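Here the structure is laid out as structure tokens; the discussion comes afterwards.
Heads up, one of the protein chains got dropped from this complex, but the rest are sitting where they should.
Letters A, B and C name the chains as they come in the text, with residue numbers starting at 1 for each one.
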Amino acid sequence: MTTATSKRLPSPWGRLRARAHDHRSLTILAGWAIVASVLPVIVMIPPLSTFQPESLWIDGFANAGVFILLAMGLNVVVGLAGLLDLGYAAFFAIGSYAYAFGASPFTNLQIPFWPMLLVGAVVAATLGILLGAPTLRLRGDYLAIVTLGFGEIVPAVFLNASAFTLGTNGIGGIYKPEVFGFQFTLENPVPYYVAMVAILAITMVFLYRLQGSRLGRAWMAIREDELAAASSGINTITTKLLAFALGASTAGLAGVFATSKLTFVGPGQFGFQVSFTVLAMVVLGGMGNIWGVATGAFVIYTIQAVLLKELNQFFAVLHVPILQSIDFVQYQYLLYGVALVAMMLLRPEGLFPSSRRRQELHATSEDVADVPPPTEALGA
Amino acid sequence: MKYGKLGALGAGALLVFSACSGTTATAAPGTSTAPGGSSAVAAGAWCVGGTVKIGTELPMSGGETANGAPTANGVKLAIKQQNAKGGVAGCKLDINVQDDALNGVHDPQTGAKNMQTLVADAAVMGVVGPFNSGVAKAEIPISNGAGLLMCSPANTNNGVTQPPEGDTYRKTNPTKISYIRTASPDSIQGPSAADYLYKDLGKTSVYIIDDTETFGVGVGDTFQAEFKKLGGNVVKRDSAPKSTTDYTPLFTAAAALNPQGVYLAGTTPTGMGLALKQGRTVSGLETVPFVGPDGVADLGPGGTQGATITIAGAASHDVYGTVGSAHDLADNTFTAAYTTEFGGAPGAYSAAAYACAQIIIASLDKASATATDLASAREGVRANAVNSANSFTTVLGSLNFDKYGDNVHPFISFYKVDMTLAGGKGDWTFVKQESFSDPNAQ
Amino acid sequence: MTVDFRRVIRPVAIGTIALLTEYALLGTQQFANALTLGAIYALIALGYTMVYGIVELINFAHGDIFMVGSFLAMWIMTTLLGLSGPVTNLLNLVGLLSIVMFATMVGMGFIGMFIERFAYRPLRHAPRLAPLITAIGVSFILQNIISSLFGPSPVNVPQIVPLDKFAFMGGKIGYLNVFMVVLAVVLMIALQLFVGRTRLGRAMRSTAQDREAAELMGVDINQTIAITFFIAAALAGAGGVIQGLYFGSIKFDLGFFVGLKAFTAAVLGGIGNTTGAAIGGFIIAFVEVYATVLGYTQWSEVAVFTVLILVLVFRPSGLLGQQLGERA
Partner (left out) sequence: MTAAIVDPPPGGDLILQARKVTKAFGGLIAVREVDLEIPRGAIISLIGPNGAGKTTFFNVIAGILDPTSGVVELGGRRMVARPVRAWLEPVTWVLPAVIIGALGVLAYQASPTAGGLIVLLALIGLIAMLLAAIVRPTWYRVLLERFGVFKSARPNEMVRAGIGRTFQNIRLFANMTALENVQVGMHLKMKSNAADALLSTPRARAEETASVASALRYLELVGLKGRGDQAARNLPYGDQRRLEVARALASEPALVLLDEPTAGMNPRETREMTELIGRLRRDLGLSFLLIEHDMKVVMGISDRVTVLDHGECIAEGTPDEVRRNPRVIEAYLGKPPE
């Protein structure tokens, strides 16, 4: 909502931003088009190119896209509506299994990819509502533990209801997407990459539109001061529920895509680690700032899945004396922990805080995950 | 460096190289060998750059280091010894270590990415791994498409190889399978344990506890089916996830049903060692036999005191275990070599990984005769390894593989813990072994 | 009057009802198991609830602090005291136990303070989620330090307390179980007295009530918070000791799930309320054991969280938490 200000900025940059603001959807699509075409070029430059061949980078980007999608979805819940969700992976799992049921030899169904995306989103949203409806009345931290519990329950159900999910064996041989007669293959990651970028771009357009809409304002209002929001006529429960459902459906999308790419789904893939990682992505990226969160997700995923695993090769290639001989593979988890702590200590507001968040940084009372204690309301 | 020196004594010219190949084999996974190595012995034209690699695809970090690291060491040892012998047809061997653990837990997504990486590394002739069946199900389609050999030292889940499920992973090249495994599938190990408990030990009722992992549930189910078929009575079947710390309530509940035996369907890293230790303390189960698969009878072929006895300690008496390989053929020098190299007893799957490496090396040796480039060598390795006509002499004994990649002549060796051994600490002693016919014969 | 009811009668009532139901449903043997498990959960839950009550931080590293505690105790017993097997002489046993217990608790206390000082205090004025992420990071770090020190596979703990049992009401109860429960209860009472009677305790409560006000009244906030972390970690350490003694084997990653259940217990009892945390711990343990008795072990986690969700739907602030208006 800074249209006016940015319009008033005289600099060309300001004018550009004003333009960008007036045609935001177009800008986002353009932005993604640029990113998507630049990334493949960047990774051909050393030292990146020494890590792994380009096709693997592309493949990695497609996987990173899954986490970007997750982070953008969680951002709606945590960043916009200020609800602390620690069980986000549950919805990821639900989306994944939805696709596994819809298109695998296990059920002898072969529903096409695009419809399944929708199905996955809807199913996940439904369960989001199922979880949210009774629990969204709770104060922030109670919600946190309930969601954490839900995040443990869902994989446990997929694990134990083996009659319907093949239990711990997981469902394999899941069909790869076939889009307009074009069959995706495991050998060629490019189609996944393109599809992922398309999904990301569209999702981001939607999320930005929501953020700027009446609903988005309501979310932020609830985050800022739930009581005042209610006293302004916002039905806080339904609004929160919408945020929850929306976040869930995004995770559902991610699940469908990931499963269609991996062609296998098992209950072990959706532990608390996933939820925590995504939360870390949101917080480190800068809560409430969609682009920031997306970047945060990309950075962390790359650190986790590429850099930490390739550190040895990296130092070996550069022939760094001592580091060369350390086996980083076994310390990567430790390094990840250190990275989390360090990044938080250095930039608690995240790498790319939204303008709002930055203002909020030093206000302890403005608590992203907490409803102002109603004692305020007792007043008198 | 020990091996490097030995190799040098064998072939003086190799001293320099075997030394440096020794370092690359043990340290810095994924490194390409330092240049110049190939000059030691003229390698065939197919051996581009004088070095080819064996990949490992195992969980190496976080909670699963205990599974992956010792297993990978088996491969490192094989490579080092082979290089000490001058490599394969003058072509040096190196290792490309991939870690499929994400946030410390094995992750099929990461596994798939690693398999793509290994496929993309033209120098990789074959892959040892994965450790978890779930990961295998995500990887086989990739390796099958690319024609890169995978040899799993640990997978036992029937579905990985056997139809109908197995076929869904081989859709790209249904005939050119790319996956073999050294361990006997659950469909053999579970029932054989059931037979042993029912016939040899004469126990007619049993309590089964599994660890909810693919392996544990697999052997648990097959054990249960066989034991019932024999007319035995399964008094209770529980599943306790590896996060369980307190098994006492489980065994207390089971003890009320007076089982004559207990089957620990799982591995010691996933809690079965703890289960044994705590189960013994429950009144009623102090002396009943506890039987477990090779995840519990975790002994190197030489027979070393595995983690189970270390954890269970005095509770290890009357404990029996099955191991999915032959005992008498086992190469007893392996354990010694491993211990000298890594300063510790081998893990439960180190020997199997070593065997996988031996198979890949042997196949490469065969293939190198006709290979023209790395691609044809890789294909040669795959073709030779999966060809059921070829039988490989390995640390696990002689192995050859059927049309689905399962061992044609699976062996099950039976062990029991003898508390008088190892200075009263107790140790596994060989009881007997049985050979089975090809699980996929008809 | 009502205040009195909230403070004394309700906890006692809920506690008694819970225990009686447990006993009726489980029978002596399993009841003993449940109590023993509950003692551990309770000790950890106390830490969660204290830290939360005073800094409103879900200290995800707490479970791992407990884990570190169990390893510290193991190290003290094996390396420092050179113990390996049961100690039969009662006097020696008591002496050794108190040494191990004291050393571990103090050691862990300082580790807890250290973590607070360097990982949480700098973020005290940052948005709430920042320390949360740090806590997750700290838990990763602790796990990996331990796994690189003691190895990733399970590590044995010398069971210095003999596993003898005595017959009691149709069951066989181990002396160790009794010791654990008694110890837990003693520590909880000690905590109550500390918080209720001492100057530091008052400082804690006032800080938890209203930090600014407490500061104005001359309470040293940093010191108070540090001490809270000290006590919380010390209690977790005690939990770690008995975890090792009872189960005889510890693993570097046992912290998370135990911690998760303990935190659930804290919320169930009403987070910020120490008595509630204790009761919650025993309830969670009971639910778990009961699921096992019914033969649904693999569903026990599901059961635990279902119970939690149901309780929160009906009593949104936990069993003993004071009811804040949830309509606002």
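Definition applied: a residue touches a chain if its C-beta (ideal position, glycine included) is under 8 Å from a C-beta of that chain, and two chains touch if they have at least 3 such contacts.
Small disclaimer: the values here were computed from a predicted structure and weren't measured.
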Give the labels of the shown chains that the missing chain contacts, considering the complete complex. A, C
Touch as defined at the start, partner being the missing chain; which of A:229, A:279 or A:343 qualifies? A:229
Which one, A:114, A:206 or A:331, makes contact with the chain that was left out? A:206
Positions on chain C contacted by the hidden chain, ascending: 1-3, 310, 313-314, 325, 327-328
Using the document's contact rule, name the residues of chain A that touch the chain not shown here. 1-2, 4-5, 25, 126, 129-130, 133-134, 161, 163-164, 206, 209-210, 212-218, 220-221, 224-225, 227-238, 241-242, 246, 356-357, 359-360, 363, 366, 372, 374, 376-380
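By definition in this document, only the chains that are shown with their structure count from here on.
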How big is the gap, in whole Å, between where the Cα atoms of chain B centre and where those of chain C centre? 39
In whole angstrom, how far does the Cα centroid of chain A sit from the Cα centroid of chain C? 33
Could you grab the centroid distance between chain A and chain B? Build each centroid from C-alpha atoms only and quote it in angstrom. 36
Do you know which chain A residues sit against two or more other chains? 159-160, 276, 330-331, 333, 336
Enumerate the residues of chain B that touch no fewer than two other chains. 62, 65, 69, 104, 212, 239, 241
In the complex, chain A touches chain B at residues 52-53, 55-56, 59-60, 63, 105, 159-160, 162, 167-170, 172-173, 185-187, 189, 258, 262-264, 266, 268-269, 271, 273-274, 276-277, 304-305, 309-310, 312-313, 315-316, 324-325, 327, 329-333, 336
Where on chain B is chain A touching in the complex? 27-32, 60-62, 65, 69, 97-99, 101-110, 112-113, 116-117, 120, 132-134, 137-138, 141-142, 145-146, 157, 159, 164-165, 168-169, 171-172, 212-214, 217-218, 239, 241
Which residues of chain A touch chain C in their complex? 78, 84, 134-135, 137-142, 144-146, 148-150, 152-153, 156-157, 159-160, 226-227, 230, 272, 276, 279-280, 283-284, 287, 330-331, 333-334, 336-341, 344-345, 348-349, 357, 360-362, 364, 366-371, 373-375, 377
